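Below is one structure; the comments refer to it alone.
== subunit A ==
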Amino acid sequence: MTKLALRWALTKPPTTRYPFEPRQAIEGSRGTLLFTRDTCVFCNVCAKKCPTGAIYVNRTEKKWGIDRLLCITCGYCVDVCPKDSLALGTDHASVTVTKDREMH
Partner candidate 1 sequence: MQISATRLAEQVQVTYSFDRESHLASVRLHVPAADAKLPSITGEFWCAFPYENELHDLFNVAVEGIAVDFKGKFYNTAVKFPFATSKSPGAPAKSNPATAPAAAPAATP
Partner candidate 2 sequence: MARTIIPFGPQHPVLPEPVHLDLVVEDEVVIEARPSIGFIHRGLEKLVEKKDFQEFVYVAERVCGICSFIHGQTYCQAIEEIMQIAVPPRAHYLRTVWGELSRVHSHLLWLGLMADGVGFESLFMHSWRVRESVLKIIEATTGGRVIFGTCKIGGVRRDITADQFSEIRKQLDAIEKDTREITNVFLNDSSIKDRLVGVGVLSKQDAYDLGCVGPMLRASGVAQDTRKLGYAAFKDLAVEPITRTEGDSFARCAVRCDEIFQSIDLIRRAIDKMPEGEIAVKVTGNPNGEFMARTEQPRGEVVYHVQANGTKNLQRFRVRTPTFANLPAMVKTLQGCDLADVPVLVLTIDPCISCTER
């Protein structure tokens, strides 16, 4: 243990000094859900497939909303969207202070 301790006392720490150093996003990780409004046809399949019920679709008024705090970034909606309007980005969810839905 002494060898290990001495070696690590003299090397740079392996942690990133976030937020002074930028965070290295890992490709393929499931971060926030990204929605492209232009290609969406409001078919409602994503809302039906969502296991937590985080997505809200209103076909007549052409509204799409997501409750970010309920979303578990499982990616079911991304798999079933017929128009590829949904994708999972690699950033973590941003901080909110209210519990409303984000409407598009």
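We take it that contacts are C-beta pairs under 8 Å (C-beta built on N, C-alpha and C of every residue); 3 or more make two chains touch, one makes a residue touch a chain; residues count from 1.
Inclusion criterion for the candidates: all candidates are chains of the complex that A comes from, given by their letters.
As the structure is a prediction and not an experimental result, all values here were calculated from the model.
Picking from 1 or 2, the partner of subunit A by touch in this complex is candidate 2.
Listed in rising order, the residues of subunit A touching candidate 2 in the complex are 1, 4-5, 8, 14, 26-30, 51, 72-75, 79, 88.
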